[in-house]
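Every protein chain of the complex appears in place save one, which is left out.
Showing subunit A:
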Amino acid sequence: MVEAGWVEDARRGNRVALARLLKEVEGPVYRTAYYMLGNEQDALDASQEALLRIYRKLSSFRGEARFETWAQRIAIHAAIDISRKRKQTLPYKDEIEPSGSSGINSTVERRGTAADVHTAINRLQEAERTAVVLRYLQDYTYDQIAEAMEMPVGTVKSHLFRGRKKLKGWLADYKEGGVLS
C-alpha cells in the first residue's frame, strides 16, 4: 500500500520516497504491461516508460484517484503507445500470428494452457483487453477499472463483458482444435 505522505515526499524531491513509491507500483505496472502487450521485452520497455512518466507527472497527481489506480492509468497508456508503435512497424502482425510458430500445429498440445488465454487476450480490442487485464490481473472492481480507464462504469462493464464473451468463443475454438481466426 502506498501510504499518505509518500507522494508528497517524493514530490518535494525526496529520492528515497520516490524510489519507494516506484518500487511499490512496479510489479502491478509490469503485470498490466505484460498482459496488454503479450511479450516480456515490450512489457519491460512499457513499464519503465510508465515509471518515468509517473515520476514526471507526480506534480500533477491531485489525489483524486488512488495512487495505484493512477499509476495503472499511466501504465495502460504507456503500453498502448508501444503497442501502436509496434503495429506501425509490423503492419501484418495480426495476420502473421495465427500461422506462426505457435499456430495451428501446436494447437492440440497447447489446449487449455495459459498460452491460449494469453494469445486470446492479445486479440481483444484495446479497451476490452484493458478491462479484462485490470479485472483479472489487478483484481480490480468495476469502480476501480472505471477510475483507471477514465470511463463510466457502464462502459467498463460492456467492454469487460464483450471481452469475456469473445474469449469464451475463441477458447472454445482452441478446445475443438480449430484455428485462431
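Descriptive notes on the structure:
Here is the rule we go by: a contact is a pair of C-beta atoms (placed from the backbone, for glycine too) under 8 Å apart; a residue touches a chain by one contact, two chains touch by 3 or more; residues count from 1.
Just so it is clear, contacts and distances are computed from a predicted model.
Selecting from "Spermidine/putrescine import ATP-binding protein PotA", "Anti-sigma-W factor RsiW", "ABC transporter permease" or "Amidohydrolase", the unshown chain of this assembly corresponds to "Anti-sigma-W factor RsiW" (UniProt protein name). Residue in contact with the omitted chain (choice from A:R53, A:R66, A:R86 or A:R123): A:R53. Annotation for subunit A: contacts to the undisplayed chain at residues 15, 18-19, 22-23, 26-27, 29-31, 34-35, 40, 43-44, 47-49, 51-53, 55-57, 59-60, 78, 81, 112, 114, 116-118, 132, 135-137, 141-142, 157, 160-161, 164-165, 167-168, 171-172.
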